[in-house]
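Yeah, one chain of the complex is gone here, protein chain that is, but the others are all in their spots.
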Amino acid sequence: MAQLKIRNVSVSFGKKQILHSVDLQVSNGEFVTILGPSGSGKSTLFHLIGGLLHPDNGHISLNNHEITGERGHISYMPQSPSLLPWRTILDNVLLGQELSGIADSEYARMMLQKAGLGDYEKAYPHELSGGMKQRAAFIRALLSPQSVICLDEPFSALDELTRLDMQKWLLSIWQEHQKTILFVTHNIDEALFLSDRIVVLSQKPAHIVKEFTVPFPRPRNEDILLTREFLEVKKDIYYTLKQGLAVQS
Amino acid sequence: MAQLKIRNVSVSFGKKQILHSVDLQVSNGEFVTILGPSGSGKSTLFHLIGGLLHPDNGHISLNNHEITGERGHISYMPQSPSLLPWRTILDNVLLGQELSGIADSEYARMMLQKAGLGDYEKAYPHELSGGMKQRAAFIRALLSPQSVICLDEPFSALDELTRLDMQKWLLSIWQEHQKTILFVTHNIDEALFLSDRIVVLSQKPAHIVKEFTVPFPRPRNEDILLTREFLEVKKDIYYTLKQGLAVQS
Amino acid sequence: GEKTADKLKKVKVVLDWTPNTNHTGLYVAKEKGYFKEQGLDVDIIMPGDAGADQLVASGKADFGVSYQEGITQARIQDVPIVSIAAVIQHNTSGFASPVAKNISSPKDYEGKTYGGWGSPVEKQILSSLMDKENADVEKLKIVNMGDSDFFTAVKRDIDFAWIFYGWTGIEAELRGEKLNMQYLTDYSKKLDYYTPVLATNEKMIAKDPETVKAFLKGAAKGYEFAIEKPDAAADILIKEVPDLNSKLVKKSQQWLSPKYKDDADRWGEQKLSVWKNYSDWMYDHKLLEKKLDAKKAFTNDYLPE
Amino acid sequence: MKKRWSALWLLFFILIVWDAVGRWTQVPAWLLPSPLKIFSAGLEDWSRFYVHVLSTASLSFVGFLTGTTAGLLAAILLHRVPALRQPLYPFIILSQNVPVIVLAPLLVIWFGFGLLPKIIVITLVCFFPVTIAALDGFKQTDRELVHYFTMCGASKSQMFWKLEMPHSLPSIFSGLKIAATYSVMGAVISEWLGSERGIGVYMTLASSSFRTDRVFVAIFSIMMLSLLFFFIIVLLERRMVAHQRKELG
Partner (left out) sequence: MKKRWSALWLLFFILIVWDAVGRWTQVPAWLLPSPLKIFSAGLEDWSRFYVHVLSTASLSFVGFLTGTTAGLLAAILLHRVPALRQPLYPFIILSQNVPVIVLAPLLVIWFGFGLLPKIIVITLVCFFPVTIAALDGFKQTDRELVHYFTMCGASKSQMFWKLEMPHSLPSIFSGLKIAATYSVMGAVISEWLGSERGIGVYMTLASSSFRTDRVFVAIFSIMMLSLLFFFIIVLLERRMVAHQRKELG
């Protein structure tokens, strides 16, 4: 049973077509990463799933239940942190929970601690560095109760070590709570390390150029990054990306 | 003759010390990259150089001329794109020039074209994707006339291919116009590919853990990324970073 | 004789509020050229919120329309303003109420509600009237009715209010509303003060008595015209101020014309006793801080013979 | 299209209800004349009345211009010279608390019965909302953008004209809308300082001679004028704050 189904979705802004007939299925509990050139329409795809935009064509369904244009079905981390400037970090990360019910501030505190933001519970967003804001937005998404999580470049502002920590943490949460994850990144290593499947979008109007099933068994650890097979797949994806870019321009 | 000298600079926010006795010299025409954990104080260092903040201790000088707390000596690309929402992209990238004299919109148009934003001259920032905004901010910094350029994670939101394009472009401009560049990134490959020297900061209160001189001759091309030597240095830097993180926490 | 326009002396007159039949003589004199005959080019100004007395006293306007009580209080505060002519000989104001309220004498005020503007003078006057009939002013409720007009006020909580019959009373006649009216003059000679009067400031009198004379000569001629030909005079006022209610102006003019001069020898004449009586009354009732030097408050010297 | 005229329909409806209620409850005409009666009084008087309307309209227009100009200048002054803010701010508030009945004789004595005192009164009424709104707008300028401008060495006047001013345009327009609305009433009040012409004069005359129908003609024309002014400002706002409109549906 496929949980999230995107069928034949197209969308344009004015005269510019952004997505052209995109088809994507994400099964229950699957971890799917979307790769694609900058400006191809990855964030737009998330906006469609989240119901912020309505597709010109096509349908989106969750558990065989049409949700095109409906909101509140996913937990979402936007590309820019979008923290509320008048709330402390703790209150900010609780927002996702607040919107759908009661907030559990103890758990949230623990999460902040884990993300290295323990000292910043009471700080306001402008007192945080770029990467720290990103981590706060990440926790906010993790704390939201929905079972589908859409993460839009969640670790782009983190150093390699912190990023690795966060990745591992995400995987552990994903496995423990049986979430379905849609993930956008520009980092092929990251995509390969985390996902079950990788979808590569073309330049806009974007369509799916190719899908890769990641061949590594779980649990994975950092060592796979240095294996031959890894480098092989990485190269493959890289060329697919290149091809997707070439098609249009 | 060292162009930009940072001598013994410390700074705190409230009771939290962020930078502890940082010493850094960047020679005329040099390309130096700063690596460091998220929240260590890299952006803060830029704010000090740009005169937005005043150090508690220490001095900053440019061409042996004290510029501590002085503004307008550097061309700057902030970590978040910071585009003016009421200006079109073209008018936005011209801002840096405008602030220091007359704007050359022909050249700016050409730059936008080169960055793949040719069609978006007249668009407003909210019509751009995250990566596109970042490119616009990048061009704005390149167009500013100052000879020292400080770039704060300029390519973090770009896909690998676009990023490579931008990197090459940056190098060509750097060589052609004899600029001095200070660069912040979390991507070690990028640091190695671009810089003459790499400076690694520790966890906060940050100090310089180690400096690496990059051993590859210029012009460099993508192939070096696969050489043994490259992997060697990369590992070295990686462990230095790890060590800088470990020191404190 | 006629003087050419460029030799005319410019003179400003400020009214007390909006133009009405109290001012007819001035408009007639202006329109009929009586002022011009005297070598004056008169500009009639509505002061709005500016308050005529201050403008006259400060010399911003040469003449103004005022009333005895105002001039009395002003002079007590050293405001150098002088009354130079009484527009109407006797006080035409009084307490009015719709007949349905059954108020036929001050005795009936007991238990009723009076709508005023909160001046201490009102209570004293009411009490004078009621005392005469052995009524107790403390049994009268006095409410401040602010800016609302008579007709509105008596529709609601108010039973009677203080009006000028020549305007508000006439309006009631036009509306067919019957009023009961107790004129102040019917109850006390002391309350028969001049309202309105024409005024100027002391400096003007000292420096330019000729102009004062000329102005009063023109004004007197205007008022005499209004006395003789009420209808024609009303038409002139209506023509000059077309936004007024012409029916009201005509009817009011007919009522008021005979009252300008009334029993006096000439229009504008003022008596020392009237000034003294009222100011003494005010002083006795603690409405003034000190006694008025009544002789200085007015003058008949500039009225035409 | 229908929506656009909904206010007119509502007006129409109100007039009908007013007429009906008037007939039903027999409110006397001198208290609340029927809309028809007002309309016919307006028509009848029109040849004399339009002079008053023109006079008031031009007076309020001039007053609005001087008032808002003064308001903006005051805001700019207080914003750019912080040393003046503390001492002058309270006086700006005080200026709103001098009742016209006190001000009137002083103004007339100082400036005569001409145009000047009237314009001073309207200016006093109009400048305040603009000053407060503009000051608050300046204060709220986006922190990140301010930092960017500072780092780039923008001069105080560049900061103001290129950042703070455009950023607070919406706020300023909010003040202008309030001022536009007040300007007509301000003109009517100022006409009470001794004027030959104007809606205010017409209205007091009508009121003192108990012509309630004409009073209402005056009120309706005041209202129409204010609406006209208000919507001119709204149109201007739409043109100048255009980028804001391009919001997703």
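Here are some notes:
Per-chain numbering from 1; labels A, B, C and D assigned in written order.
Definition applied: a residue touches a chain if its C-beta (ideal position, glycine included) is under 8 Å from a C-beta of that chain, and two chains touch if they have at least 3 such contacts.
Keep in mind that this is a model prediction, so the values were computed, not measured.
Checked against the hidden chain, the listed residues D:S40, D:T66, D:Q158 or D:S226 yield one contact partner: D:S226.
Mapped onto chain D, the footprint of the missing chain covers residues 3-4, 6-7, 9-11, 31-32, 86-91, 93-94, 96-99, 101-102, 105-106, 109, 128-129, 132-133, 136, 139-140, 143, 147, 170-171, 173-174, 177-178, 181-182, 184-185, 188, 203-204, 207, 215-216, 219, 222-223, 226-227, 230, 244, 247-248.
Take chain C: the residues that touch the chain left off the picture are 51, 53-54, 57-58, 70, 73-74, 76-80, 115, 117-120, 143-149, 152-153, 155-158. Residues 46-47, 50-52, 71-76, 78, 80, 82, 84-86, 95-96, 98-100, 124, 126-127, 144 of chain A touch the missing chain (whole complex, contact as defined above).
Here, only the chains that are shown with their structure count from here on.
For the pair chain A and chain B, the distance between mean C-alpha positions equals 27 Å. Centre-to-centre spacing of chain B and chain C amounts to 85 Å, using the average Cα coordinate of each chain.
Shared interface positions of chain A, defined as residues touching 2 or more other chains, are absent.
Counting partner chains per residue, chain D shows two or more touched chains at no residue at all.
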